[in-house]
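Excerpt of the complex: some chains, original placement.
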Amino acid sequence: MTDLAECENSVVAGAERETQQGGSQAVGAEGVTIAPVALVNGTPLTELPEDLYIPPDALEVFLETFEGPLDLLLYLIRRQNLSIVDIPIADITRQYIAYIEMMSELRIELAAEYLLMAAILAEIKSRMLLPRPASPEQQEDDPRAELVRRLQEYERYKHAAQRLDVLPRCERDVFETSADTSAIQVRKVYPEVDLKEVLLAFQDVLRRAERLTHHRIQREPLSVRERMSSILARLRTQLLVPFPALFERKEGRHGAVVSLLAILELGKERLIEIIQDEPLGELLVRPLMASGAD
Amino acid sequence: MELKSIIEAALLAAGRPLSLAELENLFAEHERPEPAEIQAALADLAADCRDRPVELKQVASGYRLQVRAAFSPWVSRLFEERPGRYSRAFLETLAIIAYRQPVTRGEIEDIRGVAVSSSIVRTLQERGWIQVVGHKEVPGRPALLATTKQFLDYFNLRSLDELPPLQEFLDDLALESAPKAQPMIENADHEST
């Protein structure tokens, strides 16, 4: 409501400034045949009702502030403090058609809806003139009923839109917040793997290997293989390890066997070497470096 | 680390509302707090914010920290374009969809008495405020439009129930002369102070 009222004020202010020239120009432009502004009850009306007068330039702006014929009608009704449920249809129709006539006179292209509404109003008016039987259903027979319903419904949403507009809103009243996250370390999430998948994969590998190549897959006790890995891993940090240190007492005899097999296998694969600085001296194990290799 | 601080950190890091479920999922299963504990921490956080320029707000898709409306005179200068000014046609179309959903374009046109501009519908969709939720089983199977969670988030609402109530017919109101619009406006004032 407020912005509409403001708009109207500015239109009127503009009107005062331009009354003289604006008015005469419009007449000149239209040439000799000054069409009546409106036909009221068949009587041509060459002058607009005073309360309706808006200079042509402003009129276009004015009309743009309406969201269609229902909005324009509501404006006409509300500003005269009339009741929607009992619209003085003749007056309102006259005023509405006056606007429409002005529009076409000014060659302002009107949306078809405005013309349709003019027709509806004219039709209601003519039905109002017909004698109506006094019946209990009179209320519902009121030719205005459908228009009233539409006006009421439109007005509800028009107000709802205005109230929506004043709700505190993001980017205008309140603002979403965010802080920088570059200091946050994002953990990498890895896919889950089921051990069975690994086994199935290996089974496939073996089958393929058998079929495709003559590669012989030797079986070695995994524990020996594992021990080989752990010894190598240890030798990466400790470049020289006393031979006995590679055996763990708590592992018992079997553990010792595994370690020994692993050391021997590593030696055979030339991954480590076992050295003795002096006869009967301590046995030492060290990784075989490129430089140390033959 | 305090639960309340973790929640604040997450809300600021996310830069969007986080639901209770999302807040729960910040934690590994074995350390996951009960929903009630998270609720309590949220209440604490809201209280902490009392003297700060941000407030904790629950909207449709969860909780968010937002800069209070009182700071908009300064903060809005950060945004060159002045968003948030919408035409009446835009707002009326949105209001009809919000209050009457699901609704077809034809129904909107019936209510407004004018054609609905395609660009308005497109803009509403691009903003993620409305979506097509189905098709009406009438000739032409027109799309049924409804609002989204983002619409509620943007307008600071938790659910459609929080929309200002649709007024009864104004003439009826005038008779009762009970200004029903009042509570809604008071409410808005509260939030902005």
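For reference, chains read A and B in written order, and residue numbers begin at 1 within each chain.
Assume a contact is a pair of C-beta atoms (placed from the backbone, for glycine too) under 8 Å apart; a residue touches a chain by one contact, two chains touch by 3 or more.
Note that the coordinates shown come from a computational prediction; the quantities given were computed from them, not determined experimentally.
Composition notes for this entry: the full complex, per chain label, is A x1, B x2.
Convention: only the chains that are shown with their structure count from here on.
Remark: chain A and chain B have CA centroids separated by 12 Å (rounded to whole angstrom).
Put simply, chain B touches chain A in their complex at residues 11-16, 54, 57, 64-69, 71-72, 75-76, 79, 83-84, 86, 88-89, 91-92, 94-96, 98-99, 111-115, 153-157, 163-164, 166-171, 174, 181, 184-185, 188, 191-192.
Chain A contributes residues 67-71, 83-85, 111, 113, 117, 150, 152-179, 181, 184 to its touches with chain B in the complex.
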